[in-house]
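With one protein chain removed, the remaining protein chains of the complex are shown where they sit.
We call the chains A, B, C, D, E, F and G, going by the order they appear; numbering starts again at 1 in every chain.
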C-alpha cells in the first residue's frame, strides 16, 4: 500500500465505506511499527521479541556494566518476562546478585536467570546435547540450559569424541531418538560430521575454543564444521552454546 | 556388549536358549558393521545413507572424472536410488548427458539428477528460500531444488536484501508461514539477522561468494552470519545451497 | 503508534474528528510499508530508493545474466529512472548493447548507463578524485563517473602517489578547494593519510587491488587506510569506486 | 615554481620589480615548510594541525608514558589549544589528573580533555550517533563526545540493532533529520546497511570489538560494513569512535 | 557381514554347524562395540585406548576443573593405567597434588604423571629431540618426556638453530644414529628443513610459539615446516610436544 | 676439530705418524663438504641426496621450463639415478615426452618417471594409503606411487570418509595390518582423527584442496588435522601426496 | 623558516642586504616544491626521482594499457632517462615492441628497457643474487637485472636451497666476498636465515610465490623471513626482485 492508497483508505474510513476493523486488517502489521520496547536511554529492551521470535529478550552479559544489567533485568521482570543473562563470569555474577538477590546463577554455563514466570513445556521431542571432550562442557551446558529455559526436554551425552569412536557408537540409540542434536566440539571439530552421518535428524554444530596453537581460538573447529562432508550440518559461532540452544529450540518448538 | 557377552550370547544361541530373532535384536545395529556400500575401487557409494540419515548418497561433482560420475550414478540407479550430482558446470553436464541421457540437468542450480524413483512428499510444512540479491539466485536455487528433490514443498522469495527493507517487510506473512527459512546472502550477509529477528521458525543462513574485494570470496558474509545478533541462526558453508536444502529438509521431515 | 492507537485514529477519522490529511501526517512514513518495488520474480527493483536515499537503484553487474540485466534496466526505464550498471566488463557490455542499444558504456570505469532523464546539478561544491598511480585509474574513473551521474561537479587529479610527494604538494590548492576528496590508492595505500593531514574537508579512501604478493588483493591498502594516523579518514571496499562516488555525493548533496 | 623561477623571482624582488607582499603570495604556502610544530625531542606536537585540517592535534593515549602525555598537553595548552587525549583507561587518567588537575576525564568515552579555549559551534546540522547494542556504547560515546568537542550538535540513539528492527524504524524521523549519521555496531555489523538503505545523508560505520569467537575482535563487523549492499557507506577502524567523530565533523563543518 | 549374513551365522551356531570360537573370530572386532570406557558423566575415560592405539588415555589438562582431573586420573589408576596430564601449569599442578599426592609433576614439560605401572622399554631405536633455541625447551621436554613415558630411549640436542649452523653440523653423527628425530623450532622454523636434508630417518617437526610480531603465535613456523623443501618432513600443531612424542613413539614401536 | 687440530693432524700425516685411512676417519664426513652436486648454472642437482636422505633428488615440476626439466632429468640419468618429476600437468608432460621419450607419465598422480635403475624392495611392511573421497584420489595416488617408486609395498583404500563410517570400520583389519597409514582427506579433514583413534601405527595426514568456500583451498582440512584429538597424527602440506609418500617410506625403511 | 622569516628574507633581498645566491641557499630545497614531473593527465612521470633517490622512475607494467606505457616511456626518453618497465608478460611485451621497437625485453625477468643513456658503473662492490631453487629464477633474474641496470656488478648463485646444504657451503667464499647478498627463496624460505648466519654483509631476503597449498602464494616464505633467527635480515615483498635489486643498489652505491 502506498501513500495514495493509504489516503484513499482513510478517506473511505471517514466516509464510513470501510469499517475500522477492516481498515485494521488492511493495514496489517502496522503494529510492527509500534514501539514494543522500553527505552532506558542506554538500552531499548525488546518487549515483543518473544512474541515475534519465540525467544525472550536476552541480556548479553559482556561489555555491560552491572548497573546496566540490573536495569534491563528489572525492566524485563516488570514486564513479566524471564530475564536471561549470558556470558557472565562468576565475579560479575556475584556483584549482580548483591543487587538482584533473586537471580539464579549457573556457573558451569556462565548463565544467570531472573525467573518471574514458570517455564512451560514447549518442545515436541528431545534435544540431545553431545560434546567431544570434558573441556567442551561449559559450552554444552550453556546450550542445554538455554534449551531447558525455553521449555525443552534436554539430554546430555558428554565426552564422546572421535578418538574413541566406540563411546559414540555405543550411544547410537540415544542419537537416533532425539528430535535435534547439538554437537559441541573443539580442536579439529570432527564429531558433527560423524554424528551427521549416523542420524537423520537435524544436527547443529558448535565449535569451541578448546585447543591451542593452530586451533586459533576455535577457528579450526569452525572451518571443519563448515566443510562437513555429512550433508545438512549447520553451524553456530565459536563457543555459542546459547545460540545452539535457541536454534534447537526453534526446531523442536512446533 | 563386550566380547565375553558376545561369546555368552552365541553359546546360548548354540544351546537353543536364545532364539535367532532375539539374538538379532540383542545385537542391534550390528548391521551398522555390514558393508552397506558398493565398492568400485575408486569409490564406495554408500547404499545405506538414506536409511541412516534420510538423505540419499549424493555425488559431489567437482574433482571427479566424467567416467567416475557415470559409474557411481549407474551403481546408485542399479540400487534403485535417485542419483543427485552437485556443483556440476554446464560443460561437464553436457559431457555427462552424452553418457547418461536420462540425466536431467538444472543449470541455474548446477545440479543434475538421474531419477529412477518418484519423489514422495515428505515434509510437514513449507521451506521458504529467501535471497538478498539476484546474483545469489544460483545458490538459492540449489537449496530450493535440493529440498524439492527430498519431497519438500518449497517457496522462493528473491531479491529482498536489506538495502530496500520494505521489500522484505511486505512479505512478512510468507516468512511467518514457513516451517523453515533458508536465507541466502552475499556481500555483508545481513539478511539472516533481520529475518531471524522477525520470525520464530528455524533460520538457516547461507553466505554466498557474491561480492568482491574485502568480501574475500564470501568470508565476510560467513563471519557476519556467525555473529548474528538474532539468536538461533545457524550457518552453512559459503555457496552451500545443497547443504542448506538438506538441513531444511531434516528439520521439515518429521 | 501501536495497534490500539491506530484503531483509535481510524475510529476518529471515521467519526470525522480527524482530517485525512492529518491522519496521513500522523501515520507518517507508512509509505515505507508500501511496496515501492517492482517484482520480476528473480529481482525486485527498488523504485523508491532514490526517494529514500537520494541514490537511484543501481544494477550490480556481476553474477547476473544478460537477460536479467536487460529486464531490470527496462523496468527502471519504464519508471522513468536512469539505470546504472556497475562492474560490467566489455564483453558483457557488448552483449548488453545488442539488446539495449540506447545503453552507453564507459569501459574505463566499467559502467553502463541507460539514461532516460537528464541529470540535474545537485552538489554544492566540487568532488576531487585523486589517485596514487596510473593503474588505479579504472577505480578512480568509476568514482568520478558515478558522482557525475548524480549531478556533482567532479575534478580529477591522477598519479600523485607518495613516492613523488612534490606532485601532490604542487596541487595543494586543488585539494583545499574541494568539498570532498576521494583518494584512490593501491599497494601500501598511504596517500589518504598524507592528504588527510593536509586538508580540512572529508576524505574518502578507496583501496585498490593494484599490487601483488603481500598486497593480498588490496587488503594491505585497506588495512593501511583503516589505520590512518590522519584523523577522520573513512574507507570503502577494495576497488569500490562506485561506493566512494555515492558517499561523496551524499556529502556534497546538501 | 622551480629553482630558476625562484631565482628570477628573488632577482626581481631585489630589483624592486616585485613587492614583498606579492612575492609572498607567489610563494604561496611556503608556510607549509615552516616548522609549525614544537619539538620536545620524544614528540613534535603539530601546532598547525587545526589550521590545516580543522582538527586540533590529538594525543593518542596508548603507548605513551604519563610524563609524555603531560608534556604534550601542557605544550598545546601553552599554545592556547584544547588538548584531547584518546584511549585513556581510568587508571592512567587518575595518574594524569594528579599531574594536570584541570584535565576533565570522561570514563564512558575513555577521553580526557584539557580545555583552555571555549568550544565554538561549528557545524551546520546535527550529527546522529546510533548504536546497535548497549555494549557498543563506549565507542558511540567516544564518537559523540569527539564531535561535541569540535563544536557540533550531537544526538544519540542507542540500542537499535537489527534483531529488533522496530526500535530503529520507530526512530526514522530522527535518522532523516540528521546531517550525518554515525552508526556503531559490533557482532555482524548489519545496522549501517539498514540505516544506509533508509536515508539520504552520509553514513559513517564504526565496527566494534563487541562479540566473541568468529567476531575476531571486530573483524567480522568491519568486513560486513565494507561489503554493505547499501551504496555509499564509509567505514573507520574497529572501535574508532574518535575517527568517526572527526569524519562526521569534517562533513558537518561547512 | 550384513544382517542376513549375521542371521545365517547365528542360525548355524544354533544348529551346531559353527563353533562358538569360530563365530567369535568371524564376528571379529565386534568388541569394538563393547563399551571399553568408564562413564563419569562429565567424561568417558577410554579404557581401551592403549589396546587399540598403543597410547594410553591422556588427560588434556586445560579447560578441566581440578575435580574433573582428579576423578579421571583416579579412574584410570583404578584400571591399572598410568595417567598422564598434559598442559598443566604449576599452580594447577600444586592444587592437584594436594588431592593426589602420588602425582609427579615435571614443570619444565608442564606434565604430571600418576604412575601405577612400571614403564616397559618399547622402542627399537633412539628418539632424538632437537631444538632450535633455548626458549623452545619446554616444548622439547614435553616431547622427550612423553616418549620416555611410553618406553622409548630418548636423547636431547638443544639450541642448534640455523643461525649458527656449525652447532648442528658438529652433531651430525647423533642425528644419523637416531631412529626418529623430533625437531622443535619457533621463529622461522627452518631447522627441520636443514635436518631433513641431512638424514634418512623420519623427521617430525614441531613449531613453537616462540617469537613475536609476524610469528603470529607460531603460525610462521608452522607454515614454514609445512612447506619444507626437504621431502618427507611431517608436522604437528604449534607447541604440541606431546603429539610429537607420541608420533615418534608410534614410529619407534615396532 | 678446529683449525689448529686440523693443522696438527696434517702435520702428523706428513710425518707419517698418522695413516691416511685413519686421517680420513678422523675427518669423518668432510665428504659433506664435497660438491656432490652437478652445476647446470640454473640448477644444481643434488647427486648425493639419496646417499644422505634415502630419497633421490626429485624435480619439482612447477615453475620450471621444459628445457630445465629435460636438462636436470638427463643429468640425473647420466649419474644412474631415477628421475622423478612431480606436479606435472598433462600438457607439460606431453611436451616433455617429445624431448625424453623414455619418460613414463602417470596422469592420475601427475608424476613422471625416467627410470634408469630397477627399484629394489626397501620397506619392512606395508604402506596403506586411505582417502576420504573420490576427489582426493589424485593426491592419494601421488602418495602411493611415490612410495612404490621407493621400493615399498603399498595398498590403497579409497572413499572411506566419515560420513559413511561403516565403510571404514569394515576395513579395520587392513588398517591394523599396515606399518604406516597415509590418510588423505579434503573438506573437514576428519578421517585421520578417526583412523588415529583406531590403530597403533604411525598415521600421516594429507589435507587436500577438495572443497569450496570456507575450505580456503585446503586450509580447513589442514587446521583440523593439526588439531587432531587423536594423539600422534602428523601432517604434511595441502595436496602433498609426494611428501607423505616419502615420509611413509622413511618410516617403513628400516 | 616560517612565513615571517621568509618575508624578512625577501625584504632583505629587496634591500640588497642579501645576495640572490645566498637567498637561494637559504631557501634550500624549495626546489622540492617545483613540479619536476611531466603531466600526461593519466600519469605524472617523476622526472626528478633519480636526482632524489638515485633510482630512475620505473613503469610498473601491470594494470596499464599499452598506450599508457608507450606514452610514459616516450616521455622519459624525451627527458633523456632510461625507461624500465617491470612485471611485463611476453604478450604485452610483444604488443609494446610493435609501438616502441627500440625497447629490449628480457623474458626471464619480465622486464623491458628503453635505454637512451649508457649505464655507468655505480657500485663499490659486488651484489650476489642467490636463489634456493630453479623455480625462483625469474625473481632472481629480476633482481639481478635491475641491479645491473643501475650500474652494479652482479653475480648469480642459483639452486642452493637448504635441502642440500653442501651446495651452499661449497660457495661460502662467494658469499663472503659480496658487498650485499640478495637471497631469493620460496616454499619455507629458510635460505636467508642460513646465509645470514654465515656472513657479515647485508642480506636482503626475497620470498617467492613458488610452492602450493599452505605456501599461500608466498606468505609462508615471507613470514619465515620476517622471523629469521639470524639477526639483521631485511625482507621485501613476495616476488619483488625489482625492489631487492634497488635496495641492494642503494646499499652498494656509496
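We take it that a contact is a pair of C-beta atoms (placed from the backbone, for glycine too) under 8 Å apart; a residue touches a chain by one contact, two chains touch by 3 or more.
Treat the numbers as computed from the prediction; the structure is a model and nothing was measured.
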>> So there's a chain missing from this view; which of the remaining chains does it actually touch?
In response: C, D, E, F, G
>> Please identify which residue in D:63, D:80 or D:118 touches the non-displayed chain.
In response: D:63
> Among the options E:137, E:193, E:227 or E:240, which residue touches the chain absent from this view?
Replying inline: E:137
>> For a quick check of understanding: of C:9, C:58, C:84 or C:224, which residue touches the chain that isn't displayed?
In response: C:224
>> Touching residues of chain G against the unshown chain: what are they?
In response: 28-29, 32, 49, 52-55, 58, 125, 169, 172-173, 179, 196-204, 222, 226-228, 230-238, 242-244, 246-247, 249-251, 253-254
>> Just checking the interface: what residues of chain D touch the absent partner chain?
In response: 32-37, 41-44, 46, 48-49, 60, 62-64, 68, 72, 87, 207, 209, 217-219, 222, 237-240
> Mind pulling the chain C residues that touch the left-out chain?
Replying inline: 132-133, 161-165, 187-190, 193-194, 196-198, 211, 213-216, 219-221, 223-231
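In the analysis below, only the chains that are shown with their structure count from here on.
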> Turning chain B onto chain C with a C-alpha fit: angle in degrees, nearest 5?
Replying inline: 90
> Counting in whole Å, what is the centre-to-centre distance of chain B and chain G, each centre being its mean C-alpha position?
Replying inline: 54
> Rounded to the nearest whole Å, what is the centre-to-centre distance of chain E and chain G, using the mean of the C-alpha atoms as each centre?
Replying inline: 49
> On chain E, where are the residues touching two or more other chains?
Replying inline: 32-36, 49, 196-198, 219, 222, 226-228, 230-231, 237-238
> Which chain pairs here would you call touching?
Replying inline: A-B, A-C, A-D, A-E, A-F, B-C, B-D, B-E, B-F, C-D, C-G, D-G, E-F, E-G, F-G
